[in-house]
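The complex appears here without one of its protein chains, the remainder shown in place.
As written, the chain order gives the labels A, B and C, with residue 1 at the start of each chain.
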Amino acid sequence: MFFASDNAGPVHPKVMQAVADANQGYAMGYGADAEMAKVRTQLRDLFEAPDAAIYLVGTGTAANALALATLGDPWQTVFCAPTAHIHEDECNAPEFYSGGAKLTLVGNADKITPDALRTAILAEETRGVHGPQRGPVSLTQVTERGQVYSLSELQALTAVARKFGLPTYLDGARFANAVAALGCSPAEMSWKAGIDAVSFGGTKNGCLGVEAVIFFDPAKAWEFELRRKRGAHLFSKHRYLSAQFLGYLSGDLWRDMADTANAACARLAAGFDTAQGIQILFPPQANIIFADMPRALHQRLHDGGATYYITRGTLEGDDPDEPLTGRFVCDWSIQNAQIDRFLDLLG
Amino acid sequence: MFFASDNAGPVHPKVMQAVADANQGYAMGYGADAEMAKVRTQLRDLFEAPDAAIYLVGTGTAANALALATLGDPWQTVFCAPTAHIHEDECNAPEFYSGGAKLTLVGNADKITPDALRTAILAEETRGVHGPQRGPVSLTQVTERGQVYSLSELQALTAVARKFGLPTYLDGARFANAVAALGCSPAEMSWKAGIDAVSFGGTKNGCLGVEAVIFFDPAKAWEFELRRKRGAHLFSKHRYLSAQFLGYLSGDLWRDMADTANAACARLAAGFDTAQGIQILFPPQANIIFADMPRALHQRLHDGGATYYITRGTLEGDDPDEPLTGRFVCDWSIQNAQIDRFLDLLG
Amino acid sequence: MFFASDNAGPVHPKVMQAVADANQGYAMGYGADAEMAKVRTQLRDLFEAPDAAIYLVGTGTAANALALATLGDPWQTVFCAPTAHIHEDECNAPEFYSGGAKLTLVGNADKITPDALRTAILAEETRGVHGPQRGPVSLTQVTERGQVYSLSELQALTAVARKFGLPTYLDGARFANAVAALGCSPAEMSWKAGIDAVSFGGTKNGCLGVEAVIFFDPAKAWEFELRRKRGAHLFSKHRYLSAQFLGYLSGDLWRDMADTANAACARLAAGFDTAQGIQILFPPQANIIFADMPRALHQRLHDGGATYYITRGTLEGDDPDEPLTGRFVCDWSIQNAQIDRFLDLLG
Partner (left out) sequence: MFFASDNAGPVHPKVMQAVADANQGYAMGYGADAEMAKVRTQLRDLFEAPDAAIYLVGTGTAANALALATLGDPWQTVFCAPTAHIHEDECNAPEFYSGGAKLTLVGNADKITPDALRTAILAEETRGVHGPQRGPVSLTQVTERGQVYSLSELQALTAVARKFGLPTYLDGARFANAVAALGCSPAEMSWKAGIDAVSFGGTKNGCLGVEAVIFFDPAKAWEFELRRKRGAHLFSKHRYLSAQFLGYLSGDLWRDMADTANAACARLAAGFDTAQGIQILFPPQANIIFADMPRALHQRLHDGGATYYITRGTLEGDDPDEPLTGRFVCDWSIQNAQIDRFLDLLG
C-alpha cells in the first residue's frame, strides 16, 4: 500500500530487459550509441516531428532546468504555477541553470488560466530595463496536484504566450499519464498545442532514471547540448539511458503503464468517493489524488501499513476530527489488491 | 515642479565642493585613499559601531545585491516585500549576484508584518533538500510606497528573522529620510533594531552616486570586498566616492537634506488633503506620496508643467473621472514655491 | 580490439545483477533507500573513515564540479594540471558550478610536481583583492595520460597545498586503477595522503554510471547535498545508483576489474615495447597508453579493425613515416585474445 510517490516503484521488467540487452560489447559514448539513434527516430515518429532535436538526461530537474535555460535568458522571468515543481522542489535549479532568472508565480491555483497568465505577463516588463524581462512560460502536465490541462486549455495558454512572443515549455514528468488521460497523441499534447519544448518523463513511469527533452525547433539544439555537457548531464555510457527509452517506447509500454497507473488512481478515487469524511481536493484526472480526511482516519491508514505523504497537518495532534491533507500517488506497479486492501481500511 | 524621482535632482553644492576639494594631487586607489579612512571613522561614530565593516559602492542596486549575496547562499530564498526594489527594479541583480537565489514575496502589502514574515518563513524549507532554503530577510526603509517602519516594527521583524537564524538586511536607499522621519539615531534604526547589514544611501539624497554598505559584524568583510571587486564595483579613483560621503556627513548635511525633502512632501500631502478628489494611498511618512486622482486632474497637472510618474493607468483614456495613481517624490532641492505652484494647479 | 575509452565497455554482470536485485517493490527516493545505507557503511569501512560524508552522482564531471564548488569559492582559482579533465573535457562545468572560479594550470606536464605547485600558488594572490584568490588543488589519479602518483608524491603535493591552507581534491575517475597499480589501500591513497575529498569512479570500471564523492570532513556535507540537488544530480530512484555500487564493492569487484584492466594494458605495453617504431610517451602505470607510431602503422591497425583515438595528427597525410600519437585505453572487459590479435597487427 505504497502511495508516497511514483518515483518509488520498481522498474518495469521490459525496461530492465532493454538495459540488459544493451549490455553487449563496446559502444561509443556520449550519445553516439546505436540505441540513441533508434530512440531519436522513434521519438520523432511518435511526436510526428521529423526535425525535432531530442536529448536524454537522467533527472526531471535536469530536463526542466536545462530546457528553460535554453529557451530563456538570465534577465528574464519564467511564468509558472505557484505549485510548479520548478518553483517548489528543485532547490533553485532553474535559477542556477539560467544564470539567475526569476520565476513569476501565475495566479493562485494549481492550473494556470489564460487570464491569469495574461495578467501576470502584463504585470511584468512595464519598467523597461529595470524589471525582469518576460521569459518562457512553463506548464506542468500532469500538474503537481494531479490535474490535466485539456488540449484546448493548452492551446489557449500557448496562444497567450505566443501573443507576447514567449516560448512555452511543458514539464512532462508525467507526460505519459496525461496523454493516457486525454486519449490524445503526443503531438496533439505538445507542438500541435503550441508547445515549443517538452520533457517526456520516463523515471516516474517505470524507468530507472531517464527523461527525454524535445525541442520542436532544432535551432536550439547545439546550445542545449553544450548546456547539458556543462551541467554534467551528458552520460558517457549513454547507451544505458537510451536503452531505457527503447524499452519504454517498445510496444507503447509507456502508455500501458500510464493507463495502469491512472486506472489504479481512479479505483482509489472511487473508493474515496464512497467513503465517509473524505474530501477530494482536485479532480484526480491522472495518477495523483489530494484528499482531506480526519486525523483519526489517517492514523488508521498509517497503522494499517499505508505509506503516503501528509502535505498539510501532522498526525501528531489532539483533535481526531481535524482534517489533514494526504497525497496519494499511483505508479504502474500498484496492484488492485493493494488498493482494495487500502480501501478496506477506510471502513 | 519635478516629482518624478529623488534621483533626478541636482547634487548639493557642499557635496560637489567636497569632491572638488578631494581633487588635489595623487591618491592611492581602490579604497586606500585618505578620505575613505575618514569616512570609515565618521560612519562608525555615527552608527556607534566601532567594529563595523564599511564600504562604498556607486549604485543602490550594487549595495543591495552585493550585501544580500554576502549574507546568503545561492540555494536560499530572500524574504522581501512584493514592492521591494530588489524584486521589482533591479533586473534580477540579486539573483545574479547571489548565483541564483530566489526571492520570496512576503504578504501582499508594501510593509511586511511580523505575522506575514513568520508565515512566509514557515512555508519555506519544509521539504528538506528539495525546496529553496531559508535565507536573508530584506527590509526597505523608507518603503517603495513611502512608508516608514517604526523602530518597534523593525525590532519585531528582526526578532522573527533571528528566531529562525536568518540575517536581516536593510535597504536604506532612503535611510536618511527614514531617520529624519523617525527622529531617531542611525544606530537605533539599524543594529539596535536587530539589523545585520544596512545600506546608507547618498545618491537619492544629494550625492552624485554613492551608497555606503555597513556590516555590523565584520566577519563578512573580506568576502564583501572580493564580491565587490568581482562585481566590478571597486572604483580605482575611489577618493571621489569617499569625498561625496565626506560632504554628505559634514555638519549632518545628510539629515538636513532629508528633513527638507520630508518637509516638502508633508507640504504636498497637506495640499492633497485639502484638495477635491484626491485620495492618498499610503501614509506619506517621508518623501514619497502615492495618490489617486481623476484622469482630468492628472491631465491638468501635466499640462501645467508638472513631471511625475503615473503608476496605474494612463493619461490616454475616455473617462475623465477614472482614478489614476500618481507617484510624487520630493528631493532635497525642491522649493516651496514649486510645491505651491503645483498645488495651485489642483484648483 | 576496442581501445577508445574505458567508458565504452559493457557493465560487469555482477553490477547488472545488483541493479536487478534492487528492483523489488517500493523504495524511498533521493538517497533514502536501504541500499544507500549499505553503500555508506561499506565505503566508510573501505576508506577507514567512519565519519566521512558519502554521496553518489551519475557522472564524473558532476563529481568533480560539485566537489570543487563545495571546497572553494567563486573568486578563487583551482590549481590543476594542464591535462586535467576539469580543464580539457568538461565544457566549463567547474567554472559553472563554482559560480565563475578560474582554473590555474600548474606546470607543463601531465603530473604536477610539488615545485610546480608551489610556484603556481605563489604566483597567485599577490595582488590583494585584484587577482583571483588561491583555491583548491585538484589532482587526477590515474592522470589523463595514464600515469600514477605514488603515495609519497601525493603526500608531497598535499603538503604544499596544506601549507597554504588550501584543500586538495582527488579526481578519482580511475581511482580503482590507481589503487590496483599502487597496491595500496583506498585510505592510503586518499585521506592518509592528505586528500580532503575524493571521487571514487565506477563508470569507467564496469558500472552503468555512478561515482561516489567522499568528504573526509563531514562539515561540508549539507552544502554538498544542496549543491547536488540544485545541480539536478540527485536521483529520485536513487536505489539504482546505490545498487551499482553495492555490486561494485561486493567481493572487491572494483579492484578485480581494475587489476584486469591494468594487466591488459601491461600486456599491450609489453607488445609495444618489442615492436618496431613505437614510442611509448608516458610510463603506462595503469590502464592507458599514449604512444607514437608512424602513420602507416596506424593505418594498418585501423584497417585491421582496431578502434582508438589518434590524439595528435590524422590518418590523412602523405608521409607514412610521420609519427602520430595514439591513445589506447583498456577496460575490465578487454580480452587477452583481442590484445594479442591487435599486437599481431603490429607485425
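By our rule, contacts are C-beta pairs under 8 Å (C-beta built on N, C-alpha and C of every residue); 3 or more make two chains touch, one makes a residue touch a chain.
All of these numbers come straight from a predicted model, not from anything done at the bench.
Check C:Gly58, C:Gly99 or C:Pro136 against the missing chain and you find that the one touching it is C:Gly99. Contact with the undisplayed chain is limited, among B:Thr126, B:Ser152 or B:Ser236, to B:Ser236.
Touching the missing chain, out of C:Trp75, C:Tyr169, C:Phe216 or C:Phe245, is residue C:Trp75.
For chain A, the residues in touch with the chain missing from this view are 30, 73-75, 99-100, 129-130, 133, 225-227, 229-230, 234. Where chain C meets the omitted chain, the residues involved are 74-77, 88-92, 95-96, 98-103, 127, 129-133.
On the side of chain B, the interface with the absent chain consists of residues 2, 4-5, 7-11, 16, 19-20, 23-29, 57-62, 65-66, 90-93, 96-97, 203-204, 208-209, 226, 229-237, 240, 307, using the contact rule stated above.
As a convention for this text, only the chains that are shown with their structure count from here on.
Central chain (C-alpha centroid nearest the global protein C-alpha centroid): A.
Using CA-based centroids throughout, the chain positioned farthest away from chain C is B. The largest tally of C-beta contacts between two chains is found for A-C.
Centres computed as Cα averages put chain A at a distance of 34 Å from chain C. The mean-CA centres of chain A and chain B are about 41 angstrom from one another, to the nearest whole unit.
If each chain is reduced to the centroid of its CA atoms, chain B and chain C end up 51 Å from each other.
Taken residue by residue, chain A touches two or more other chains at 90-92, 96, whereas all remaining positions touch fewer.
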